[in-house]
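Below is a structure I'd like to ask you about.
Yeah, one chain of the complex is gone here, protein chain that is, but the others are all in their spots.
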Amino acid sequence: MQIGMVGLGKMGYQLSLNLMEKGHAVSAYDVNKESVDNISKDGGQGAYTLEELVKQLDRPRKIWMMVPAGEITEQVFNQLLPLLDEGDILIDGGNAHYKDSLRRYDVAKEKGVSYLDCGTSGGVEGARNGACTMIGGDKEAFDQVESIFKEISVDKGYLYTGKAGSGHFLKMIHNGIEYGMMQAIAEGFEILEKSPFDYDYEKVSTVWNNGSVIRSWLMELMENAFSKDSKLDKIKGVMHSSGEGKWTVETALDFQTAAPVIALSLMMRYRSLEDDTFTGKVVAALRNEFGGHAVVEK
Amino acid sequence: MQIGMVGLGKMGYQLSLNLMEKGHAVSAYDVNKESVDNISKDGGQGAYTLEELVKQLDRPRKIWMMVPAGEITEQVFNQLLPLLDEGDILIDGGNAHYKDSLRRYDVAKEKGVSYLDCGTSGGVEGARNGACTMIGGDKEAFDQVESIFKEISVDKGYLYTGKAGSGHFLKMIHNGIEYGMMQAIAEGFEILEKSPFDYDYEKVSTVWNNGSVIRSWLMELMENAFSKDSKLDKIKGVMHSSGEGKWTVETALDFQTAAPVIALSLMMRYRSLEDDTFTGKVVAALRNEFGGHAVVEK
Amino acid sequence: MQIGMVGLGKMGYQLSLNLMEKGHAVSAYDVNKESVDNISKDGGQGAYTLEELVKQLDRPRKIWMMVPAGEITEQVFNQLLPLLDEGDILIDGGNAHYKDSLRRYDVAKEKGVSYLDCGTSGGVEGARNGACTMIGGDKEAFDQVESIFKEISVDKGYLYTGKAGSGHFLKMIHNGIEYGMMQAIAEGFEILEKSPFDYDYEKVSTVWNNGSVIRSWLMELMENAFSKDSKLDKIKGVMHSSGEGKWTVETALDFQTAAPVIALSLMMRYRSLEDDTFTGKVVAALRNEFGGHAVVEK
Partner (left out) sequence: MQIGMVGLGKMGYQLSLNLMEKGHAVSAYDVNKESVDNISKDGGQGAYTLEELVKQLDRPRKIWMMVPAGEITEQVFNQLLPLLDEGDILIDGGNAHYKDSLRRYDVAKEKGVSYLDCGTSGGVEGARNGACTMIGGDKEAFDQVESIFKEISVDKGYLYTGKAGSGHFLKMIHNGIEYGMMQAIAEGFEILEKSPFDYDYEKVSTVWNNGSVIRSWLMELMENAFSKDSKLDKIKGVMHSSGEGKWTVETALDFQTAAPVIALSLMMRYRSLEDDTFTGKVVAALRNEFGGHAVVEK
């Protein structure tokens, strides 16, 4: 199949290679000309403008957007949609908020363009060698491009999830679970680190990955991480987040759902961004006021 | 009444002054000779050993222990009990664990000594001018010394709480609630501090103390604190804890009770003791492994 | 001063009585005609339409909206604003989201109408006998109506908080703190309830209110509550919420702030709305799968 790729960042580039390896013809655009040059060398057809990309594709076009969620997705969508024709299929493979995807689905539909919201998991490695994809939108549109999802994903690693928005929603929840799992693993290792015992964390990760209840891909990644830096001495414990965890918590609140583990996973990430907190100052001040407990002066 | 005071620290000294003001004769012992000298000057009878203290008191003796919970309470109790006689009443006004108080009650009872566990709240100020006391143990023993509790406490500020252990248990829960309230107040101010608005926190504390749902003594203390340091710039947000919060959480677990607010109040205190965390390192390492997200190097 | 009141619900009616008692002339409108009839009997001037209300007031008008936040506030605002003239002052005394108040401030400003966002605390009792008010908006507008806030609030119980939105923001945070305090108190009593001791909760509330660190208006309310139902046997532990707690948590997330206690207070309320949870089913199913642990069948 002929596929247009918009965005040749970490994910989009690997996905393009993956698609070409499976025999698809990839035309690709990126704002970064060097990336476009590179994809041409790697067997793709480069496009230096969205207009050029659209012209390179036969109708009905199949275009995969793989750009950062938020403003950039909005911008690209707004530029791209006017260039498309009835019957074209536009796949958003990024981490868009499901409500934005619902809105874009409606806007695209008015023009006769099918919008599929595709949550993509598995990281950069997965994009190259086998991802996990969850796709929402019209079933007829999905059917036309199912082979793409099938081929870029690992075996059994793609799913048509239902109506528009359901793909990105499912990916959001996936990430919320991921936050919780990561924090759970991390808390466990922190208690180990403070214990009177002297564990080899790489070996611990290995044994936990072989036969235990908590064996998982994340634990495999811990083996890799500890094999390179046995006590993680080289890095700081600053935990950034990219938005999906926050959306999951906000969505839980919208549904009046208690999701304490996901919420706390997110909040401990926020806490890690600060050296000192006003919360701490207030509590320290109060303790000083009522109990005469010494405060730590700056 | 003639009362023996063991421990002339921040709390014990003020309590002695309070008792003397109410017309009681106080004999007082402390390991620190200077404190004993001082109490003599302030109208008490100093005792430089526990033996001396015991001799100064008529039977049945009424002795108030006001020493740090844990090992020191245990030590003092073990030294003091052999010196006492049947009918004597021993009050532990410190923050002992209720299970320890139960044990000590039993040990004392074998000797015919009545043990009262008295939780004391209100801080140093309260000890001097009107505390809040919660007293567990035998009702007959309580009745003999009720006037003491009545006089050192503010009006309606003392309560016989029931059988042995119940006084210290109630004080423990009081402190658990205190942890939660303090953290709630502190989180509120932290959000204010990050807001786009420019609040005068002293005035905020004042308005919240006058007519609002959250008016409270803790909020009054915030007025004091902010009046001295309007943004708490001079102190660090290090939140120490002295044990009762931990006991409350452990007790909640023993009773299979969900007490998330008290538990998190405690855990955020622990978190504030650390500049960096192993938890954070693990999560940062994982994000790097699967997403190629940059880590912050040390 | 002549004041227009829009909304004669629980809060608005009491506030009107409060204002009249202080010598103000109150014209009042409500969709409910009976309430309008009643306020006339109680000394106010009734208005059966917004138009009528506006006509009853001399310019520059001072109008206090006391209607439920959300759609109704939006509706009333949209109906009222076209009837007003340059120089009029519109006070929103309800629990609007501060971002909505900011927006309304801007819309009103275009017409030359001053919008003040006033957070009102203290409950129904406070509205009648002395509330706590936090007011954001233009200082000049505030100055014109300061006497109103001063007279309906308890002494020191009103504060001009700064630019538009800051009043409702501060009230939102106040409610967030309130959620945390309430949950902390509640967890404490739950642990007491599961303890081996037999406390009289009314007496416990009383003693905690006299001299202790956690004395507070909320604890006074516990005295009232327990005096009427000593073990709260008559009510179910269903904890509703009206929105401000959710906004506080969402705002904390927007500012990347860890506010675990406020978040958990809210989530435990959500949890209380459900008899059974899907979370619980999933965990039970997992335990059954790996450990053969029996599940509770329905």
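The letters A, B and C name the chains in turn, as written, and every chain counts its residues from 1.
Note that in this section a residue touches a chain if its C-beta (ideal position, glycine included) is under 8 Å from a C-beta of that chain, and two chains touch if they have at least 3 such contacts.
Computed from a predicted model, the values in this text were never measured in an experiment.
Across A:105, A:169 or A:270, the residue that sits in touch with the chain not pictured is A:169. Of the candidate positions A:54, A:264, A:282 or A:295, contact with the unshown chain belongs to A:264. Shown as candidates are B:85, B:106, B:143 or B:250; the residue that touches the absent chain is B:250. Note that of A:45, A:161 or A:241, the residue touching the chain absent from this view is A:161.
If you put the hidden chain back, the residue from C:2, C:49 or C:288 that touches it is C:288. Hidden from this view is one chain, which touches chain B at 213, 246, 249-250, 252-253, 256-260, 263-264, 266-268, 270-271, 273, 277, 279, 290. Seen from chain A, the chain kept out of the figure touches residues 121-123, 126, 130-134, 136, 153-159, 161-163, 165-166, 169-170, 173-181, 183-185, 187-188, 190-192, 194-195, 197-199, 203-204, 206-218, 248, 251-252, 255-262, 264-265, 267-268. Touching the omitted chain from chain C are residues 10, 123-125, 182-183, 185-187, 189-190, 193-194, 217-218, 221-222, 224-225, 229, 232-240, 260, 264, 268-269, 271-272, 275-293, 295-298.
Everything below uses one rule, namely that only the chains that are shown with their structure count from here on.
Taking each chain's centre as the mean of its CA atoms, A is the chain most distant from chain B.
Remark: the per-chain Cα centre closest to the mean position of all protein Cα atoms belongs to C. In the CA-based superposition of chain A onto chain C, the rotation angle is 180 degrees, rounded to steps of 5.
Distance from the chain B centre to the chain C centre is 34 Å, each centre being the mean of its Cα atoms. Mean C-alpha positions place chain A and chain C at a centre distance of 39 Å.
Annotation: 48 Å between the Cα-based centres of chain A and chain B. Multi-chain contact residues of chain A (touching two or more other chains) are listed as 260, 264, 268, 271, 277, 279, 290.
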